[in-house]
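One structure, as structure tokens, below. Some questions next.
All protein chains but one are shown at their positions in the complex.
Letters A, B, C, D and E mark the chains in the order given here, with residues in each chain numbered from 1 onward.
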Amino acid sequence: MLTDLAPEDLATYRSAQVNPPDFDAFWAETLAEAAEHDIDVRLSEVETGLATIKVYDVTFKGFAGQDVRAWLRVPVGIAQPLPAVVQYVGYGGGRGHALENLFWASAGFAHLQMDTRGQGSGWSLGATPDIAEIPPQVPGVLTRGVLDPATYYYRRLFTDAVRAVDAARALDVVDAGRVSVVGGSQGGGMALAVSGLRHDLAASAAFVPFLCDFPRAVRVTDSYPYREIIDYLKVHRGEQEQVHHTLAYFDGVNFARRATAPALFSVALRDPICPASTVYGAYHVYGGPREIKVWEYNAHEGGGILDDAAALHHFRTRTGAA
Amino acid sequence: MLTDLAPEDLATYRSAQVNPPDFDAFWAETLAEAAEHDIDVRLSEVETGLATIKVYDVTFKGFAGQDVRAWLRVPVGIAQPLPAVVQYVGYGGGRGHALENLFWASAGFAHLQMDTRGQGSGWSLGATPDIAEIPPQVPGVLTRGVLDPATYYYRRLFTDAVRAVDAARALDVVDAGRVSVVGGSQGGGMALAVSGLRHDLAASAAFVPFLCDFPRAVRVTDSYPYREIIDYLKVHRGEQEQVHHTLAYFDGVNFARRATAPALFSVALRDPICPASTVYGAYHVYGGPREIKVWEYNAHEGGGILDDAAALHHFRTRTGAA
Amino acid sequence: MLTDLAPEDLATYRSAQVNPPDFDAFWAETLAEAAEHDIDVRLSEVETGLATIKVYDVTFKGFAGQDVRAWLRVPVGIAQPLPAVVQYVGYGGGRGHALENLFWASAGFAHLQMDTRGQGSGWSLGATPDIAEIPPQVPGVLTRGVLDPATYYYRRLFTDAVRAVDAARALDVVDAGRVSVVGGSQGGGMALAVSGLRHDLAASAAFVPFLCDFPRAVRVTDSYPYREIIDYLKVHRGEQEQVHHTLAYFDGVNFARRATAPALFSVALRDPICPASTVYGAYHVYGGPREIKVWEYNAHEGGGILDDAAALHHFRTRTGAA
Amino acid sequence: MLTDLAPEDLATYRSAQVNPPDFDAFWAETLAEAAEHDIDVRLSEVETGLATIKVYDVTFKGFAGQDVRAWLRVPVGIAQPLPAVVQYVGYGGGRGHALENLFWASAGFAHLQMDTRGQGSGWSLGATPDIAEIPPQVPGVLTRGVLDPATYYYRRLFTDAVRAVDAARALDVVDAGRVSVVGGSQGGGMALAVSGLRHDLAASAAFVPFLCDFPRAVRVTDSYPYREIIDYLKVHRGEQEQVHHTLAYFDGVNFARRATAPALFSVALRDPICPASTVYGAYHVYGGPREIKVWEYNAHEGGGILDDAAALHHFRTRTGAA
Amino acid sequence: MLTDLAPEDLATYRSAQVNPPDFDAFWAETLAEAAEHDIDVRLSEVETGLATIKVYDVTFKGFAGQDVRAWLRVPVGIAQPLPAVVQYVGYGGGRGHALENLFWASAGFAHLQMDTRGQGSGWSLGATPDIAEIPPQVPGVLTRGVLDPATYYYRRLFTDAVRAVDAARALDVVDAGRVSVVGGSQGGGMALAVSGLRHDLAASAAFVPFLCDFPRAVRVTDSYPYREIIDYLKVHRGEQEQVHHTLAYFDGVNFARRATAPALFSVALRDPICPASTVYGAYHVYGGPREIKVWEYNAHEGGGILDDAAALHHFRTRTGAA
Partner (left out) sequence: MLTDLAPEDLATYRSAQVNPPDFDAFWAETLAEAAEHDIDVRLSEVETGLATIKVYDVTFKGFAGQDVRAWLRVPVGIAQPLPAVVQYVGYGGGRGHALENLFWASAGFAHLQMDTRGQGSGWSLGATPDIAEIPPQVPGVLTRGVLDPATYYYRRLFTDAVRAVDAARALDVVDAGRVSVVGGSQGGGMALAVSGLRHDLAASAAFVPFLCDFPRAVRVTDSYPYREIIDYLKVHRGEQEQVHHTLAYFDGVNFARRATAPALFSVALRDPICPASTVYGAYHVYGGPREIKVWEYNAHEGGGILDDAAALHHFRTRTGAA
């Protein structure tokens, strides 16, 4: 069963998300504050037993100069400097285990997989704390500090994500002019956010992205994590305007409007978690060159390895990578 | 279907939870740190439209001197000072709305209902933040900071709970020698913790208490919130000894061993959330006079209003309240 | 996810329920038969241990002169006669326990909470039997005797509800000119029925009312209790016209058309049990002054305590109550 | 997964159900009251279009002389008088449609399928009302009037069942000395009850019988309909002794103790609805010759058509039927 | 809740399924290949113990001359030759047990119930194997060989079904000019297929038919068995055109376009398995005289015994059967 609009209606759907007048100021100020801290990338090689890939445990300074962890994986014996891929992770997970996720390095990229603050327990390991005052919230992070853009969890996380690109560019092994970002679900939302916030990316790929078109999402899905917002407003009756005011500053629709890097999207027409219309809400206003893979028979798994393969082709084409 | 042992086996069941040698030192130090801050109770009357009860919005200083909220409800036109009931709230909820929960004040008690830091969104409203560094955790609070007793969420919450009794005793309207504690589920776990940590309580009542006998709980239930521990260890493979080491400092079994106030427990034999054996784990070692209501056909709702009625009788008997 | 029409479509939705030509005659005759029995209110004070509220076990004569039970709760030490609130209960429940539900008396009203015949076992206790010949039916009461308006369960229950107002008005403690009715879900359906059947009410409040707009309800929800009708017709193939003929005599839409008391409705846009359109089906044709609280993020819990608070304000405004 | 004890433990399991001292007196009095009414069997042929079977709509006087419906199906062109099978129906259903259930008549028996008062809407049609005062109860019939053996629903239904044998014996087409009873689930419970209450049966067959060993059933299953008892006691706290006192008068274990007709049981080891131990509770004390078919891999469907085939062989063997 | 379009929209809905240009050639060739094998009907009487019906175990040659099993049931003592009903079975089941399904023979028909190759384990027994190379597929048969019409499972099954009519016509007991086909769900799809492939049928009846309007079905339902197609394409990304190309040769819509026998359909408006629009997709283009029973309150059980009764009337009317 289709979980959202039919393909013909998705083509004409447009999001009703507002574009806050001080959106750019908010983010400029946020990133400027973070930039007051040196990126301070620290690497420590990990003993993995792998023969073709080296893995490093990475720490850099993210939001408010707080330490954020990552894995760096690079192919052994490949001529450098390499094009790089910064990868963001889906909801609930963290950077995982050093031995996992060998695709990008095997494909010849320097692969920086950023950890997700305070998550990293739902399906893959994390090692980075969230540091904040935590007002009453629904379990998860989607309503953490949601009454104010300044205190919202995703202000911290998106800032980390922007800084991860700085961390990648600071590496000797990386060709700073060929850094791309990629992610699925929450990771896709982060890739979109970064694409809207910096204009030095080689390319961008967002698979079945989460965190897009909140006003539509809360009307058309009951699935978590969007449902956390509904759960919150169910108890916090009367705070809905305040919550939606905050969310507008973090909506992929608004980041897409500002993006310039060539982007590859994917969307799944049977996805109950990130309904297709919310993805198109961002896609239709994306500011740079754009392309979308439509998976008519898939749910939130989207194109799976075929999304990765398409992103590999996309990044190769855009960066001239080997 | 019974969700745990048969009644005849519950009678002989004993918990295997360890009693950490430095348990008392840990808590003494924790409470001493909190006591460095004045309790600083602030009251502000709330306009409710009620005719028989006055309600006050209360703030006091809890863990690390952080502000904790509460409601104070007192009967209009009742001779003072009153015996008091400090009530703790179940998992996910907060102090709720001023108009709710009129039972204890209607019964002639000063009723201080403490808010729960960082919760207060699942089924009732809260207004108190949790302030901490949040390492990767499963959604909820049961694994927040669980790798170390010093950083565990419940260290902060139980300290708040102990301090709430100080707040109650500091009120003019309260007869400081007649303060009792009560709660169900997580609130019951908190009532047990406070009963183990202070010896100036008139009485205590813990309905279907949560946070008891963790080693048993994770073996016999798959229900949340105990399941948060299982979810955590499922991803954080290899951290189980560390986690159980922490939990021992927060287990109702260990608080019960130290308690002296006359206690009323309730337990439900079809409770999948707080299985009966875990409640008996605490009950069987309770240090003070004790009594338990067994609800053979109930699940986690336990005795409902009959538990309240029994607690009312218990507190009246123990405090000579009107 | 919205469970029914979007807000903009709810505004224009109108129910297709028919208005049976002999509707008024049917009810006039039904109530006249009941009125042949004296209301015969009997009170017996209950020992509750409460300090601010007195509770009475009430019995009065309802449908066919059969005894119906209720609780009367009145504030201690409040000048009389009082404005009164007659409260009806949700599906499956009964009047509950004497110690529950202290809101209205605490607010200064005489509070008569009517029991529900033959229910009172699903979530709160009841003490009143249903007395009738019970043809084959689906478990529950929604299809009990549904093949004929004369034998339908709700003919008896709505008559009890009308009579409960007579019982309230007969009390010394009550100011007969200031009696209001209130209820949620089935209780809201009963409040609407009573509002359509008597014109001496001070005010009325129906929260997320059930028993409204049956033709729409059976098309748009699969949730119980509306689903009982579907279950019945699934087996009793071919009886659908007869069933819908009966239901028209008990539909909140038809009662609303006849009502005159100032009414407060609430509706929840994510309510799967009483879908929003069915509530608007009654609201849009309500004959008296009307107001509706819309809970965009709530399910069948509606506004919870905020609905009560709004009703308190509504009744105060309409009755000049203290 | 086995839903109850392993086969080796079922062999030694014995029910703890008590045998009320006045059990026989209770039933003797109940049946004597019914016997004051003439059985008054009325037949009306139904136009079915069948070529090999004639079907009659039957009415006879059951409990308190109230009319009970049934179908009589007899083979066309078979020498008479015939052996008869009186069949009882499972929970929620009624006698169904005249065209259904052609097995017994096709096998050469006069087949009287008794309707079930007040049910007949859950999965098959019924046409017989239950007539009683209905105290507060859980939806269904298992707790209808359960506080007193005199008012319990099954007092009426079991009396109807005993009377159905009288009705069968009164038919010209039937050889009164060769009447057997059969049923599955609730129908099996009824077959057991009738086997315990009359000693003129040729044979009896109870497939996966319900209504057996209540004390065990409420401990080992959460499935409906046994769960109705649990639901009831969950709200009607404190009535459990009274309820179990009533149930002892209607327990298949107590009927089995008194039975003499040769009986065929079936039991399914993966049956969550009528757990195997409860069936063995009755089987092990059955007073007459007995045999049990064990379906190790089946749930409540038991042996299905193979149970029918076995009953056919059993009845043929016991009655010398063609 | 309606599971598909409202009645008024069903009336105007038309399927978008394509009509492959070589559809007729494909089937002509397929059936011609089968016809190269003699039908070779073999009968063996089964000892059932029934008095009014004789049952035979039948084997005939179906697709590729492979043996297909069936039951033949004929009334005892009815003048011959008889009109015949060939019945096809629902998904997952087989011909069942000899003692089951006595309706058609009791009604005076020769009743040939065809087994379903390779199924016969889900809810009723089967005895016929499927013989083929089985490419990777989703559990079930709906995607077995689906990449090519030549290898698709239903090519074999529908050929068996066409041949079953030849088998019936070859029986001495049957009046070859009065052979009808009937089935529900998958059996209804088979009845439609046979109605589209042969023009010597007396009548046809398809209850809540499956295998109709695949393009619509995969958009509007998530229920199995249609969901097998979705599951397949979820993993076999990119094969969707090929799959839908195959399905067009097996779609009831295309068979209906070619059918001539007088047909009785049934459809259920709350059927999640075979949504109403898919049934109307076939019905609206049915080539012969047609009639449809609409069950507004039923799910996939449709009209149950009333569908059978209607088919009996339909066949009697069309064949002049006794």
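As a working rule, a residue touches a chain if its C-beta (ideal position, glycine included) is under 8 Å from a C-beta of that chain, and two chains touch if they have at least 3 such contacts.
From a predicted model like this one, the values you see are computed outputs, not experimental measurements.
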Omitted chain - touching chains that are shown: A, B, D, E
Candidate in contact with the missing chain, chosen from A:20, A:81, A:108 or A:288: A:108
Selected residue (touches chain absent from view) among E:20, E:65, E:129 or E:215: E:129
Touching the absent chain when the full complex is considered, from A:64, A:78 or A:292: A:78
Hidden partner interface residues of chain D, rising order: 1-2, 6, 270, 295-299, 301, 303-304, 306
Chain not shown, touching residues in chain A: 49-53, 75-78, 96-97, 99-100, 102-103, 105-108, 304-306, 308-309, 312-313, 316, 322
Interface with the undisplayed chain - residues on chain E: 92, 94, 118-141, 143, 231-232, 235-236
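Heads up, the rule we're going with is that only the chains that are shown with their structure count from here on.
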For chain A and chain B, chains touching each: C
Chain D and chain A - chains in contact with each: B, C, E
Topological distance between chain A and chain C, in contact steps: 1
Reference chain D; chain at largest CA-centroid distance: A
Distance from the mean Cα position of chain E to that of chain D, given in whole angstrom: 37
Chain A, residues touching no fewer than two other chains: none
Chains that touch, pairwise: A-B, A-C, A-E, B-C, B-D, C-D, C-E, D-E
